[in-house]
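The complex appears here minus one protein chain, its other protein chains still in place.
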Amino acid sequence: MVESTLNDLRPGEKARIIKVLAKGTVRRKLMDMGMVPGSEIEVVRTAPLGDPIEFRIKGYSLSMRKQEAVNVVVETIV
Amino acid sequence: MADNRIRVALTGNPNVGKTTLFNMITGSRQHVGNWPGVTVEKKSGFKMHKGYEIEVVDLPGTYSLTAYSLDEVVARDFIVDEKPDVVVQIVDATNIERNLYLTTQLMELGSKMIIALNMYDLAEERGDKLHVENMEKILAMPVVLTIASDNVGISELLDTVIAEKQKENHHSREIGYGDEIESRIIEVEKVLSQEDGLASRYPLRWLAVRLLDGDENILRKISGSSVALQIKSILESVDIEEYEALMADKRYEVISAMFPQMCERCMTRMTTSDMVDRVMTNKYLGIPIFLALMWGAFELTFSFANPFMVIIEMIFVWLGETAAFYIRPEWLASLIGEGIIGGVGSVFLFIPNIFILFFLLSMLEDSGYLARAAFIVDRVMYKIGLQGKSFIPMLLGFGCNVPAIMATRSIEDRMDRMATIMVVPFISCGARLPIYILFAGTFFSKNAGTVIFCIYLLGILVAVASAKLLRTTTLKGHPAPFILELPPYRVPTLKNSIRHMWDNGSMYIRKAGTIILGGSVVIWLLAALPWGVEYGSEDSFIGIVGHAIQPLLGPLGFDWKISVSLLFGFVAKEIVVASLGVLYGVGDDELALTDSLLADPNMYGITALSLMVFSLLYMPCIAVVGIIKKETGSWKWTAFSVAYGLAVAWLLAFIVFQGGKLLN
Partner (left out) sequence: MEQYSGRSKEKMFFAFLAGFLYLLAGSIQFVFSLSTVLDLFPVNSFENGLIGLLFAPSDLIGSLILVLIGSIFLYGLIELRNGLNEGIAYVYVGILISILFTVVYVLVIAGNWMELYLLNDTEICGWDILYDLRPAIYLGILPLCGYLIWRKEFRAMNK
């Protein structure tokens, strides 16, 4: 188990959310979309131009820029 | 308030058919204004139903009530402060699970609620099994099946509204947030109840939940009350951030427990969707596929629309000639034939374009590809200071800038939105196309298609450069975060696309119609006055104004005729061609206009190119200015948009014309 941030994961890797560091509206929005501690999240792919990244969480596909993904601390699940 | 009056609030996620339902209920009895103090549009209307006068208020479409966007604050403040008798949430039957997130938050507001399960036919067509009775039981509120666009279920919905209003009390279902948080909620509630002013105005449990959820808006609301300090100390003793997360999690948990009982086979089918996405967002193929699809949509919008435009044109030419033949005196025949019928004709001429465009856009959206498009282009859009969501309004801009600017409402961040609104007018709308067709067709016949495509490309480039410029000057800063759901791919249904096409197409006629018609009459008047001059000649007002502004436009290669027609392009761009027809004395006959242009010694390829560039970039039309004023809520920004457009247009046309002259 390695702690890292969401933007460091590679496509196909799965992780569990430990903490959302973002504040204010961004944090709220992430929560509303299901990014809560304990949730499992999977990196699906990056966009053709390398950013944003597509994640799968709670059965939805969600896209996020790397700079937002930095704010989500996760532990990888092997 | 009299007993036979009922106030209903309509809520729901964006794009669930809320506006359509609202229009169906209230018909023409609508009032459109703004919410006090903000630029969010407020629409309300009345309907008499079975002896009751029902007032319907259309709240802004939102996904949630927690993220503090202006729309969300407006929506929940209305429900909490104004206490409508019944709240109706319109739920998209094809996407129930996502919609339920809002439901869980609405339930806490303590109002009587009804779910209108809209577009249920589409869900059933797809093979979903909806269990309405289970849904009613689980949510503890009535559920009515509706198809807003076909007027199905509206009357039942109103019956249900009346029945709900008459119920003495209602048992609203509440979400349990788990022992720890619940005990805190009770604690906060107890403190809040000491202040009578709060208890009479707000549902206390909701206040408590919002406070523990770290809602600063609500904190501000209670800050003046006697219990503010006590509340503050409670909140300081808990980890708000953790609570925030736990509560969001709980809502999701509740939804995933409820949902399977409400709908069978409605589960998202991710695996297939994922396979498709492998291709559509492929590292190498994703962008070419995106460009190809956009080009295909474009080709259909413009090539396939042509014959329909020909039909419409033929009808109006015939009408105009008939009018001219039968009506006396001659000036009246001219006013009706050329001014009014011609004007109405130029409104209707673009219906095929706009209808096909909205049909295709709806296909793209319903298939789920539009969200991928935002995903694919976000990097680029972000680089130029916009975001993936700005792409959709800009794409709409190719049809008509008016709905495009309206579509920027989906961009939550005000700065992002402002930047997008400012650059949309550079996107070449359908109304500018007749100018390109005429001039590219006349002077670049063999490569007309390529020339027109390049003009469109130039519009995009100018929009990009402008966005970049704005972001480093007046709208300094980075775009807001981009957190977007990518819905699973679906086969779009013909029915839904046709609905969408109809809704937006008819909106275009209503919004743009009167202005274009008015503009045509103004043109006719200016061309026919002062009394006694030959219609549209140099001595008419049109000619005088044209001569007056010609020196300004001379360096771009424009003579007085073009100056005049550009001046009237302010009213609507398609009038440029019509007024050139008038000025060359050929009327609506495009072939004759082509011949006259070729015969004009002042007109050659470079002039045509310069003219196309200028037409592309200067102020789109009065309707767009009106909508910019409405959406930005500021005359300053509106004036800036117009002035900036003119400056850019002049500069680039100057470069094209003078550069072209040097090269030749």
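Each chain carries a letter (A and B) given by its place in the written order, and its residues are counted from 1.
The rule is short, and it goes like this: contacts are C-beta pairs under 8 Å (C-beta built on N, C-alpha and C of every residue); 3 or more make two chains touch, one makes a residue touch a chain.
Here the structure is a predicted model, which means the values were calculated and not measured.
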Contacts of the hidden chain among displayed chains: B
Residue among B:178, B:288, B:585 or B:659 that touches the chain left out of view: B:288
Sole contact to the chain not displayed, among B:140, B:461 or B:491: B:491
Listed residues B:48, B:140 or B:311, member touching the removed chain: B:311
On subunit B, residues whose C-beta touches the chain left out of the figure: 127, 269, 272, 275-276, 278-280, 282, 284-285, 288-289, 292-293, 295-296, 299-300, 303-307, 310-311, 314, 446-447, 449-450, 453, 490-491
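FYI, only the chains that are shown with their structure count from here on.
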Gap in Å, rounded to a whole number, between the CA centres of subunit B and subunit A: 30
Complex contact set, residues of subunit A against subunit B: 20, 25-34, 36-39, 44-45, 47-52, 54, 56, 58-65, 67-68
Subunit A partner contacts - residues on subunit B that touch it in the complex: 63-64, 66-69, 98, 101, 241-242, 244-246, 248-249, 252, 256, 268, 270, 273-274, 277-278, 281-284, 286-287, 375-376, 378-380, 382, 388, 481-488
